[in-house]
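The complex appears here minus one protein chain, its other protein chains still in place.
Lettered A, B, C, D and E in written order, each chain numbered from 1.
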Amino acid sequence: MFRHTDHMQFDIAPENPDPVYARKLQELIGGTFGEMTVTMQYLFQGWNCRMKGKYKDLIMDVATEEIGHVEMIATMVARLLEGAPATESTKNAMGDPVVAAVMGGMDPQQAIVSGGGALLANSNGVPWSGGNIVASGNLLADFRSNVSLESQGRLQTARLFHMTDDPGVKAMLRFNLARDTYHQNLWLAAIEELKADGIEDTIVPNDLFDEEFAEHATSLWHLSDGADADKGRWAHGTAPDGIHQNQFLANPEPLGNVQAGPPPDPKLYATYDGAMGEPRSAAFGTEKGVVGKIKDAVDPTS
Amino acid sequence: MFRHTDHMQFDIAPENPDPVYARKLQELIGGTFGEMTVTMQYLFQGWNCRMKGKYKDLIMDVATEEIGHVEMIATMVARLLEGAPATESTKNAMGDPVVAAVMGGMDPQQAIVSGGGALLANSNGVPWSGGNIVASGNLLADFRSNVSLESQGRLQTARLFHMTDDPGVKAMLRFNLARDTYHQNLWLAAIEELKADGIEDTIVPNDLFDEEFAEHATSLWHLSDGADADKGRWAHGTAPDGIHQNQFLANPEPLGNVQAGPPPDPKLYATYDGAMGEPRSAAFGTEKGVVGKIKDAVDPTS
Amino acid sequence: MFRHTDHMQFDIAPENPDPVYARKLQELIGGTFGEMTVTMQYLFQGWNCRMKGKYKDLIMDVATEEIGHVEMIATMVARLLEGAPATESTKNAMGDPVVAAVMGGMDPQQAIVSGGGALLANSNGVPWSGGNIVASGNLLADFRSNVSLESQGRLQTARLFHMTDDPGVKAMLRFNLARDTYHQNLWLAAIEELKADGIEDTIVPNDLFDEEFAEHATSLWHLSDGADADKGRWAHGTAPDGIHQNQFLANPEPLGNVQAGPPPDPKLYATYDGAMGEPRSAAFGTEKGVVGKIKDAVDPTS
Amino acid sequence: MFRHTDHMQFDIAPENPDPVYARKLQELIGGTFGEMTVTMQYLFQGWNCRMKGKYKDLIMDVATEEIGHVEMIATMVARLLEGAPATESTKNAMGDPVVAAVMGGMDPQQAIVSGGGALLANSNGVPWSGGNIVASGNLLADFRSNVSLESQGRLQTARLFHMTDDPGVKAMLRFNLARDTYHQNLWLAAIEELKADGIEDTIVPNDLFDEEFAEHATSLWHLSDGADADKGRWAHGTAPDGIHQNQFLANPEPLGNVQAGPPPDPKLYATYDGAMGEPRSAAFGTEKGVVGKIKDAVDPTS
Amino acid sequence: MFRHTDHMQFDIAPENPDPVYARKLQELIGGTFGEMTVTMQYLFQGWNCRMKGKYKDLIMDVATEEIGHVEMIATMVARLLEGAPATESTKNAMGDPVVAAVMGGMDPQQAIVSGGGALLANSNGVPWSGGNIVASGNLLADFRSNVSLESQGRLQTARLFHMTDDPGVKAMLRFNLARDTYHQNLWLAAIEELKADGIEDTIVPNDLFDEEFAEHATSLWHLSDGADADKGRWAHGTAPDGIHQNQFLANPEPLGNVQAGPPPDPKLYATYDGAMGEPRSAAFGTEKGVVGKIKDAVDPTS
Partner (left out) sequence: MFRHTDHMQFDIAPENPDPVYARKLQELIGGTFGEMTVTMQYLFQGWNCRMKGKYKDLIMDVATEEIGHVEMIATMVARLLEGAPATESTKNAMGDPVVAAVMGGMDPQQAIVSGGGALLANSNGVPWSGGNIVASGNLLADFRSNVSLESQGRLQTARLFHMTDDPGVKAMLRFNLARDTYHQNLWLAAIEELKADGIEDTIVPNDLFDEEFAEHATSLWHLSDGADADKGRWAHGTAPDGIHQNQFLANPEPLGNVQAGPPPDPKLYATYDGAMGEPRSAAFGTEKGVVGKIKDAVDPTS
């Protein structure tokens, strides 16, 4: 269960409105790597974590912080939109190219749809999608996703940092940059701890090494003609898991048969000339189910 | 430019059709972490790479391999669908619960839309989205995303490995598992190499440390009541970047002001009682543009 | 079955083209609350209505009108795009900041994709989605959605009314505003009539009051620290349904157990330390199906 | 800023797993009217509310509660998936029609993607979309949407109530039904209070009545041939706003001109025979911008 | 403007309900090639048609018919869902494998969301998208899309025809198959007529032949190693436009330079080693705009 205080985690006080920048900030709310994604990704990871204790508690701490980041940036967007020329007619705007340019750079839905507030969408107005989040239950896989997310997040924040010179906006971004620095360190530390605790190792999942074809677990297939692909440690020496020896397959040849589908079901009307013969009769992983046999016995005419 | 050979990278030969499994395999084609995502993510990363040489060549090698993985799994799906009871009527199917169950577990679009072939969609039939890919231009950020992607990919492949006992299908998955093992090692090695080459470091992007608020770059805000959140190295000691000292903020209080939007533009009809006064006049990051001043001079009445 | 006349329901005659406004008007075609949504929402509600008579007839009257509103606004968009600088090169446009600003404010797809016509998308170019419509079969629930839809629709129309000073465009909007006024009244009247007819009451659905936990049907959980949440009639007195007595729960405590998932299936590779023991064996709402028992009897070795 | 306690708002304890029902419950998490929608809709409405005081405080109380509802149902989904036959092969499953039927009714992504946890998607696996939420800034419009949302939400919960006979699941739904009853009453009460406070009235927005064409604000256009469309109070008497007099337009004729687009820009290659003449020259709401005039003066040859 | 009659274009009378088939029929409502797509595609083409007369009139005739097809199939879906075991609990359903299999093959949203009615979604529950329609304004391009649409539509209808043996359902499909036959002929005839009228020719658009590189307008680049790619008339002889001579490029070599992006803007943090030098200074299709020159004159220090 959650509780809320009206005070925001950090101060949000732009010196001046800037509706063009308000559109760009949408990327940090509803973009693929925005605050909405980290919020929901961490919440679902926390709820889906099957071990009680430090990892689950950690995830929930960070997840709860992130809801507050959506709050901060949504508030900043509203303040940046104050006094925006949203309701100017095109004719009026065209009398002043500066106004016209501002209108061209604005998100029209921030006026028409949300009335001067933030949208749950990215900087191109595409709504945030629940498909953005990752919560697989495997903590190593998910923490790697978290590192990736915080990296892209700080990268985008850094880019946005250069797109404003408003001291108030920059102050919020200075806070966000710092949190993203910590969160990158945090998830990297958690990955180290998973290994130190003996819970996970280098490869996700830490299993099936006896099942996979070992001879294909080490080599770079050189399928593009760039001359330097073998110049890195991915092509030579011991792999990061400390076990495999990397190799470079300079002239790889395909190992498989010719690509082809089976003969088609005639009732599906795939164009076909019969050269491959008839499709074999149906088999669904079993020749005939037990119940099918019962059915035959009960009603052999059906 | 690309070239294609009809021979597949690896052999695809299921012993028996299995249309229920054919639906599940869609996850590896068009799911968020499927082959389509790695293909397009690596292609766009390669094309967007701004340094000639080993990193760009590496990315293009792997990207080119991955197109062939889409080919392999799409072919497997078609072969698993051979002889599927797709065109059975419900009445017929209900006469045999096994057939009925198979039909219930199939993806109807694999019959109606693609006529026994693969879709560019996930195991629930949701089309693959271009929004799944990550190609930011920052190689450390992107390689971390690649590690994450290959981790989720091998995890899903491992789960699917247990959902079949067809030796032919398992053989393809044994190959895929091995490639995913290598690809996790590969991107981890590339991350090490970026650091060894002095091109990137631990935090993405490797800049703005003087700008961010350093006091907020080290502490876990304890906002959930789990008792063990401070038991990990994220809360104590030196951070993975070797610089910051992690801390635990056991009783964090909000630093910000009360959340509130500015007074609204009356023409947008936000419900408002006037308590905050009028919205200030428009300002778009500048009091008045140069052109605006010219305009005033030319036509002061407008 | 439908019939069409080439004459539009109302006159569409802008005095001047305005491609910037043409983009904004897309919100009224393909936005969440645009004419496409009301059209398809009312059509599906009408087709899904299970009572013959006045309600079904009413819905179909309004639905049929709304198709014509899509027609009107799509036509307006095309006329506003007449002579738009869509095919100007950037270089040419940059010679005249007014032209440049117009181009910046245009929807590029209105030129590239639809050749000067309307799109079935909103003002940010996001395509309309069939997921926007509501047709549950419960008329009270659906009419409430209709009131909401017409309210947002008139609100957006009012906002757009201030963004133009073209008398022809404004005339169309004056018509639309009036229709939205009537349609709000219409659905509110229909809701009153559902109650007057004794078909529905205040709460949707009008059932299960004996099943729900009555002690949780009346109280506001005060989970945010705003001081005035108990100042409204939602916290005191008789509720709108005339039955329940509203209450304010000033210091709510959670009633539930600690959030946790069950022990995971090992084949799904969720990170797990075994502390919760093994997952219990499968049970799908029944211990063992009848058919399973038959199967055991027929083939106990399987 | 938010805080979290590990205790859930209400107890979640299914007696038995039921993976088929776990799929259906996804509708209450990530469906259009699920807990995710109410959570984000209320959060954005609260953040976008421009009046301090009781309405904003109310919205934030309810929004904060709703995050906890996502938590509850996501936890229930994980518990219902315990021991699910997700990793059975098709062949094994086909040996027991009951197991096969369960597998057919499951969401494959709940196993492959989330490893036995909930998804942020609906019961057909379609991800939740940020486009589902409504936060216009106009409280009457938004509260009407809230009433609609809680009505559809309770309706879906009621339908789901009949689809299980597990006492533990039913207990959670009894709680949810009760909360939805209260929340319908709550938003209906808030609408009454907005009127009682004189802040909003019946029609959204409460303005532009002098601008709209009054003669079109009262009549039902009878465009479908159902005989009973005039039998309701929407066609006669005083409208709910207490002002307008409803009317029935039994034989409506179109008021507009013939539908037609303008002559096309030849560079856009719309098929055209020239019958309408040339498109008029560009005009963007103004004949020529001020800057354009300056430009002419400065460089008349450009 | 539109009018509606309650009578459907054709009779809809299934002999028996079939909820499994009701799900499959969703493909013909909200699938990419379903009735919703033809309806909206033809409506937008008609509204976007710039020539008055036979083509526009034709399109509007067919478009208006298609709205009625959505009506027919939506009604069929509702009738097929009559008495569906939608509200059975899993436990009850598992007692009868036939019921269980039916439930597994149903669309859960047809019960939970639409209460036994049709959805505006495809057979996997993915909502219909406005991005499915094509209305470019070029009639040849659009009529080709229409031929394609009616071809896929009849193909899917034919597949669905074999998936039922209900005489009433088959009767509706016999009607639909016939209409699709006519509509394929119709659009093919309209394409012939466009040529006979001299309005369009073989290539879309019928222009820019002097601008395009003629040497690249005739040859098949042989980039895959299939041996028979040159065995068709696409590789030899005169092309369908009667002008070009087809050729086969057996050993094509790339004509372009090495793929590479420009040196990046440092503020965007793309990983970069400086080897390509600095990015050139900005140029937006013009060296310096007229207004920029004015600005220099007014304020040379800025």
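Rule of thumb we're sticking to: a residue touches a chain if its C-beta (ideal position, glycine included) is under 8 Å from a C-beta of that chain, and two chains touch if they have at least 3 such contacts.
Everything numeric in this text was worked out from a predicted model, so none of it was measured.
Considering the intact complex, the chain excluded from display touches A, B, C, D, E.
Checked against the full complex, the candidates A:Leu43, A:Val134, A:Leu160 or A:Val204 give a single residue touching the omitted chain, namely A:Leu160.
Set against the missing chain, the residues B:Gly95, B:Gly168, B:Pro252 or B:Pro266 yield one that touches it, B:Gly95.
Set against the missing chain, the residues C:Gly105, C:Gly153, C:Gly232 or C:Pro279 yield one that touches it, C:Gly105. From the options A:Gly46, A:Pro85, A:Gly104 or A:Gly117, the residue with contact to the chain not on display is A:Gly104. In the full complex, the hidden chain is touched by chain D at residues 97, 155, 158-159, 162, 267-269, 291. Counting the whole complex, the residues of chain C in touch with the unshown chain are 1-6, 47-52, 55, 86-94, 97, 100-101, 103-105, 107-109, 111-113, 115, 121, 124-127, 136-140, 194, 199-200, 204-205, 207, 290-291, 293-294.
In this section, only the chains that are shown with their structure count from here on.
The interface with the greater number of C-beta contacts, when A-D is set against C-D, is C-D. Between the Cα centres of chain A and chain E there is a gap of 28 Å.
Taking the mean of the C-alpha atoms as each chain's centre, chain A and chain B sit 4 Å apart.
Residue positions of chain E with contacts to 2 or more other chains are 1-6, 47-48, 89-91, 93-94, 97, 100-101, 103-105, 113, 115, 121, 124-127, 136-138, 155, 159, 162, 268-269, 290-291, 294.
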